[in-house]
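Apart from one protein chain that is not included, each protein chain of the complex appears where it belongs.
Let's turn to chain A:
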Amino acid sequence: MTAAALGDGRTATQDLVRAGAASTVGFDKVSVAYRGAVVLKPLTLEVAAGEILAMIGPSGSGKTTALRAVAGFVRPVSGRIRVGGTDVTDLPPYERGLAMVVQNYALFPHMRVADNVAFGLRARGAARTLIESRVDDALGVVGMRTFRKRYPRELSGGQQQRVAIARALAVRPRVLLLDEPLSALDAQIRRSMVEEIARLHADLPDLTILYVTHDQSEALTLADRIAILKDGALCAVGRTADLYRRPPNRFAAEFLGRANLLPVVIEDDRSVGGMVAVRAGADRLLVAGDGAPAGTRRLLCVRPQHLTLTAELGYSNRIGGRLRQVHWQGELTHLVAEVGDSLVRIVATRLPALPERGGAVDMFFAPGDASLIPEEAGV
């Protein structure tokens, strides 16, 4: 690493990642096993340069393992890992040019904030003047300049988290690996930190971020794309909005946004403007078709907040059910209705009148808000 002059019109923030120019991350059939037990099944996944890819999945699904394979802390039993076109599978962690923020931050307790942030640069033998300016920039980016003389134990959880991010940014990593960076914070700070990370990425559009979380709202807020892992296997991947609107399978639908799933049969596969007719019990509905022939069994996926209790323009689909639960929570009312053998959750922002529990209820949704997914259990 050579000492580069700062300035030349760029903002300090952009300058921070300049040397680390956008890098892709490629998993090529990467499989990891601990003592013979396969915990990551051959994973093939491409993270685009400058993208935030969130990896989500239930506990034990292999998210951390995948991240650790990229960082070089576990060796895949098979497959290759590429960073920015270079095969890094056989490189030790310190030669991969990455940076990582872990759940508990792991700030070095025996070093002051400034020394923590300077660590990576010193380790790489950077010049003193470069270190000083980079540390200053990195601390500025996370708004922690005034804390440089403190020890980590003298900081709050949120401040420690910022320092951990500054420490990672100071080395201008090719890729930033974040493993549940917010899970140690309480809900309120977590929300504001999510916003800060989003702002940070807007300032650093070249920074590729691999973000592991089990919190789907963090993933939905931050990620350009989301990869869902289940039992060590990739179960779905796609652009955040697409994955949310059109989950490819049952697990993706339920894990991301807790969708309602109703068994339906395709009644008429003649597509009209992309819509096909399906039957759910006594109700005939129009939804976006998936090319399956009439008679095919499918699950109808519709989000709780896309259902209303009042017929509105565009909300042309109607399902009849019986109201089982009503939970008024101020801004939102959570309702549960029984439709056939299934339970359907509804989140309503406004209700004309609170409906009676046990009574019949009609639910409406727009054809564009529902999708069909294959019926097989599991993936």
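The definition used in the following text is that contacts are C-beta pairs under 8 Å (C-beta built on N, C-alpha and C of every residue); 3 or more make two chains touch, one makes a residue touch a chain; residues count from 1.
Criterion: contacts and distances are computed from a predicted model.
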Original post:
From the names "Acyl-CoA dehydrogenase", "ABC transmembrane type-1 domain-containing protein", "2-aminoethylphosphonate transport system permease protein" or "Hydrogenase maturation factor HypA", which one matches the UniProt record for the unseen chain?
Top reply: "2-aminoethylphosphonate transport system permease protein"
Subject >> Which of A:V39, A:V77 or A:M111 contacts the chain that the document leaves out >> reply: A:M111
**OP:** Could you tell which one of A:G36, A:P92, A:G273 or A:G358 touches the chain left off the display?
**Re:** A:P92
Original post:
Tell me, which residues in chain A touch the chain that this view leaves out?
Top reply: 71-73, 92-94, 96-100, 102, 104, 106, 108-112, 119-120, 122-124, 151, 153, 167-168, 171, 177
